[in-house]
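Of the protein chains in this complex, one is absent; all others appear in place.
To keep things simple, chains are lettered A and B as they appear, and every chain counts its residues starting from 1.
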Amino acid sequence: MSLDIKDQYDKIHKYCYFKTKNCQLAEDLTQETFLKYFSQTSYIDRGKPLAYLYTIAKNLCIDTLKKPKIEALGEDTTTTDELTSIEISFVVRQAMDTLPKDLAEIVMLRVINELSMAEVCSITQLSRFVVYRKLKAALKQLKLILREEDLLE
Amino acid sequence: MNRIKKVLKKAYDIPLSKEKEAFLQRLNFPKSSYKDFFIYQISYIQKRVWILSTALIGLILMLLHFENITGDALKIIWITSSVLPFIALVAITEISRSMSHNMAEIEMSCRYNLADLMLARISILAAFNFILSNILILGIQGKTAYSPIRISLYIFVPFLLTCLASLIVLNYIKIKETTYICGGISCFISGINALIIGSNQIAYTDKFVGFWVIIFIALMVGIIVEIIDFIRKLEELHWNLQLTA
């Protein structure tokens, strides 16, 4: 494991939450990811451990979402003028959801979880160039949406 | 750009349940394989082992270079075979480190115990010394009338003898101060070797080559036997028995 495990736990949790939109489910999946990861000794300390960790998480999330009905958190939109930070976060997450899946995924990995370019490429199976281009496009779109929402000056 | 990144990161800062700590505590981490363990141990060989051994080989090569001894086979053998026992000494001190620094007991109680550790250490040092030997032979090659194999025979017998004698000491004398005994042995063999060359050059004539080969092989066999014995004995504590209260 190349990084602090506690830190990775948080990041995988974020990633699973991004995928499933359910906090508790995300945590379950995170734990399952680690259990699976550690049952495969040969990957540890070698190769691309982080990429492998995300790949497991990704597959678990996909499998789970395929199963009939996991409810996303019923998040309510608010009507107050002053947006609290929780609400900002909510709007940002909604904005992320409007992005094409592949773009949002890259933002998740590269921006939010701060993975290296090489790791992102390895997880998404895309070339460095494509990842770079998609990331740029994604951020541009996000900025547009959020500006409309008055979240960015 | 930075603002949007900040907002994005914050958006996914979701609270975690209390399960995290407990889960991570329980998590059974896979252990490293012996191969990984072996690689880690390379970094735990003391730096002075690499430096001293290389320096000694360097010293030999330098002496050979400046002494202008081309053709004088005996002098080459004299110089190299007097220095080599000290390279053996360096390796032996590294091997006996666990005992001389009283770490053996902890090391024995670990997953990869003292026997595993020693196997790794001995293999690493043997490989290193093998590489150094080859460099040395390359350096000597062509400087004498003797073939590289014959030269090796002459120069490595004192080296192997030091190894063997030191291993026997480690195997049969269970005190912390074995390093000093091994040091004495190295000096003794180095000195005796010089004396023999000085007085009895006949030993290096064609007539005795077979004799050297036999000694060489006997020493190799002896070393292997002693190493096996050494590692086998590490399964159980033999040191500081004064503490068996």
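Just so it is clear, a contact is a pair of C-beta atoms (placed from the backbone, for glycine too) under 8 Å apart; a residue touches a chain by one contact, two chains touch by 3 or more.
Here is the rule we use: contacts and distances are computed from a predicted model.
UniProt lists the omitted chain of the complex under the protein name "ABC-2 type transport system ATP-binding protein" (options: "Lipid II isoglutaminyl synthase (glutamine-hydrolyzing) subunit GatD", "ABC-2 type transport system ATP-binding protein", "Cation:proton antiporter" or "Glucose-1-phosphate adenylyltransferase").
Of the listed positions B:K10, B:R97 or B:K174, the one in contact with the omitted chain in the full complex is B:R97.
Annotation: of B:F23, B:W50 or B:Y112, B:Y112 touches the absent chain (contact as defined above).
Only one residue in the set B:S32, B:T54 or B:S133 touches the chain that does not appear here, and it is B:S32. Not every partner is drawn; the one left out touches chain B at residues 25, 29-32, 36-37, 40-41, 44, 46, 97, 101-103, 105-113, 117, 235-237, 240, 243-245.
Quick note on the criterion: only the chains that are shown with their structure count from here on.
Each chain gets a centre from the mean of its Cα atoms; for chain A and chain B, those two points are 50 Å apart.
Across the complex, chain A meets chain B through its residues 5-6, 9-10, 13-14, 17-18, 23-24, 26-27, 31, 34-35, 38-41, 44-45, 85, 88-90, 92-93, 96, 107-108, 111-112, 139, 142-143, 146, 151-153. Residue ranges of chain B in contact with chain A, taken from their complex: 1, 3-5, 7-17, 19-20, 23-24, 27-33, 36.
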